[in-house]
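The complex is shown incomplete by one protein chain, all other protein chains being positioned as in the whole.
Up next is subunit A:
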Amino acid sequence: MTMVDGTAGQDLTPAPGAAPLPAMVFAQAGAEIRAMLRNGEQLLLTMIIPVLLLVGFSAAPLVNVGGGPRIDFMTPGVLALAVMSTAFTGQAIATGFERRYGVLKRLGASPLSRSGLLLAKTLAVVAVEAVQVAVISGVALALGWRPGGSPFAALALVLLGTAAFSGMGLLMAGTLRAEATLAGANLVYLLMLGCGGVVFPLAAFPDSVEPVLELLPISALSGGLRAVLADGGGTPLAALAVLGAWAAGSLLLASRTFRWE
C-alpha cells in the first residue's frame, strides 16, 4: 500500500487496484483482534470467566475430581472453555451483528474476498486464543499446575476444536437473527460449560447420559486435553475424531446455509 500525502492524497483520478491478499487479510485480522480485545463483554467471556473458574474451582473443593491435584484437572477444562468462548460464542455473536449491520455486505463489495475474510477471522480467533492460553497457563502454573504429555497433541486438539466451534458459530450467525444468535450462543455456552467436562467430571453424570455427553465437542476437547496434559497420554484419537466430525459437519453446513445479508 502506498499512501501519498498533501494535495496528491486528494487526487481522485482513478487508480484502481487491490492490495496483495496477505496485506488485506492481515489488515482485516488486526481490525477483528482490536474489536475483540476492546469489547468488554467479550473480554468477560474469553478471559475473566475462565480465569475465575480456574482459580475458584482449584482453590475450593467444590467438586470431586478424583485423584491427583485439582489444578491438573481444572486447567485442561478451562483451556477448552476458553477456546469455545472465542471460537464459538464470541465469533457467533460478533458475526451475527456484523451481518445485521451490513458490515459483511459492505465487505463483500471490497477487494477482500469471502475466503480472505474467513481467513482473517480465523487468524484473529487463533491470535486471541494464544493470549488466552498464555494467561490461563500462567495463572495455572502459578497455582502449581505441572502439565505433561505432548504439546503437539494438545495443539492439534486446540486447532481442531477451533475449527469445530468456528463452524458451529458461523452456522448460527449465518442463519439466525442477530438477537437469536446472541441468546442461543450464550445458552449453548452455559450448557457446554455445565455438561462438557469443563469443571464437573463427566463421571458425575448418570451412566446412561455419559456416553452421549462424551460426543459433545467441548467434552472431546476438555477430555482430550486432560488425557494429554494431566495424564501424559499419547495421541487422543477418539477426541480428535469427535472434533473432526463436528468440524467437517458444521463447516460444511455453514458454507451451504450462510446468508451474508
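Brief remarks on what is shown
Here, a residue touches a chain if its C-beta (ideal position, glycine included) is under 8 Å from a C-beta of that chain, and two chains touch if they have at least 3 such contacts; residues count from 1.
In this section, contacts and distances are computed from a predicted model.
Chain not shown in the complex: UniProt lists it as "ABC-2 type transport system ATP-binding protein", one of "NADH-quinone oxidoreductase subunit K", "ABC-2 type transport system ATP-binding protein", "Acyl-CoA dehydrogenase family protein" or "Formate hydrogenlyase subunit 4". When the full complex is taken into account, the listed residue touching the unshown chain is A:G102, out of A:G102, A:P151 or A:P211. Listed here are the subunit A residues that touch the chain not shown: 1-6, 9-19, 23-24, 27-28, 31, 34-35, 38-39, 97-98, 101-103, 105-106, 108-113, 261.
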